[in-house]
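Handing you a structure now.
For this view, one protein chain was removed and the others were kept in their places.
This part shows subunit A:
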Amino acid sequence: MNDTLSGLLTIAAVAAVLALAWKPLGDHMARVVTGTTHARPERALYRLVGVDPEAQQSARAYAISVLAFSGVGIVVLVAVLMGQQHLPFSRDLPGMPWDMAVNTAVSFVTNTNWQSYAGEATLGFTAQMAGLAVQNFLSAAVGICVAVALVRGFLASRSGMIGNFWVDLVRVTGRILLPVAVVGVVLLLTQGVVQSFADQTIQTVTGGSQVVPGGPVASQEAIKQLGTNGGGFFNANSAHPFENPTPFSNVVQIVLMLLVPVALTRTFGTMIGSRRQGLTILGAMAALFTASLAVATWAETTAQGAAARAAGAAMEGKETSFGTWGSILFSTATTSTSTGAVNASHDSLTPTGGGAALVNMMLGEVSPGGVGSGLYGMLVMAVVTVFVAGLMVGRTPELLGKKIGRPEITRVALYTLSVPAIVLLGVGVAIALPSSADAMGNSGVHGFSEVVYAFTSAGNNNGSAFGGITVTSTFFQLSLAAAMLLGRFVTIALVLSLAGALARQRPVPTTAGTLPTHTVLFGSLLVGVVLLVTGLTYLPSLALGPIAEALTNGVMS
């Protein structure tokens, strides 16, 4: 079987599994977040922490809960990371330095999972399991909660109430993420992903033996992908044979990344009572994903550059067992979903392929984006789209029965403004600092791309990197931590505030004069707006990075 055929079959398999899971998982999630009954352990938990599960929260209360919960999460995680030598199974590793601990804690709580450390050389098993893996679940759950709260904002009529964060958090973690993660763990274990509390001794090809770091990998691996986290147990992440041993495990990981963000579009459609609306959002996401995948696959398989041409494809930095197709499908999925796990070196992708990965993140992680964040990001873009398009049908704009007036557009404008501002200011400052030149793994255009990639990844909470760059200086640790923190919580605060503004409104009935938002036309407009907003914001940085690099290397000319 040739590469192209197997590559296409792999893509078809991923699409088929997602299509099969879309309805049952999406509807299950809708039931979970709209259900009125509490399981016995859930009740016990609410009593324990003193939460009234029947109480509804305003947007402000919901946001305060999210921020407080995440703030405590960061503090606890910093403590765990800095004091890991006092914890069991620490493998005699010392605590993390403070700046790295802050960066890492922020990174995992913001669902970014940017890693400025090498997992196997830095962290003990307890820090991995009780520190990082816990946040893999919780940060993912927070994203889903916020998306659900926004959908409730569209549904509410003049109440201003958007649900109860604590109930959402418990249910999303317990009834969605945990069960699916267990299935994922089992599948990965069958492929040989390691799950142990000891390092592994292996036979080398030459007959000698070697101790290779092991640990409770599988249990962390499933939620790493399912929660679009991406923080690897090992430094090599999903290119490491203990994390991602086979082409099948590779497909499992890709499916896990895309599963929840894709199915959430169904959840959305089911909750608002218009499945076609959910499909339209999914269609826009799929169009962006497919286009990016096609461009990147074309760039990598048609082997630009002398060395790559000689090898038949751009194989530098890729795992041969996954091949070009398996690597690019993974890199597109990981950058489109805010996961940030990698099974190939993005730094070594062709300029066009690396540029595609960069653009996926610059889109604001909406194709299909991170768990929850993809849906709310796309809905925010839908608000921008109806605001302009809605006027063109002769009415003041409305989406899903809610008017987009001054309060709504203010929040949406700030949302679309915040991440690009964080990314561009970060790049601007970093590139102006003389010390940055030392951190870059390359000089010139590619070095610039590394810096752009780092801040884009942090600001959009992706977590993948152009690995050539060294980001252990205090400047990078803290500036990137700030980018992650602001990129996550400024946007969440604005989304929840938007949900509140929508929830305070009385719904407007749909008439023939209402702009239909469940059509192919609207889906296309949505894609156009996402591309236009991204393009206009980032074109200069792209032109000085990947575009200049690609054109100089002789692509497209």
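Keep in mind that, in the parts below, contacts are C-beta pairs under 8 Å (C-beta built on N, C-alpha and C of every residue); 3 or more make two chains touch, one makes a residue touch a chain; residues count from 1.
Following the convention adopted for this analysis, contacts and distances are computed from a predicted model.
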UniProt protein name of the chain not shown, from "sn-glycerol-3-phosphate transport system permease protein UgpA", "Potassium-transporting ATPase ATP-binding subunit", "NADH-quinone oxidoreductase subunit N" or "ATP phosphoribosyltransferase": "Potassium-transporting ATPase ATP-binding subunit"
Residue among A:45, A:279, A:482 or A:544 touching the omitted chain: A:544
Residue in contact with the excluded chain [from A:50, A:273 or A:513]: A:513
Absent chain, residues of subunit A that touch it: 384, 387-397, 401, 404-406, 408-410, 412-414, 416-417, 420-421, 424-425, 427-429, 431-432, 445, 448, 506-509, 511-516, 519, 521-522, 525, 528, 532, 535-541, 543-544, 547-548, 551-552, 556-557
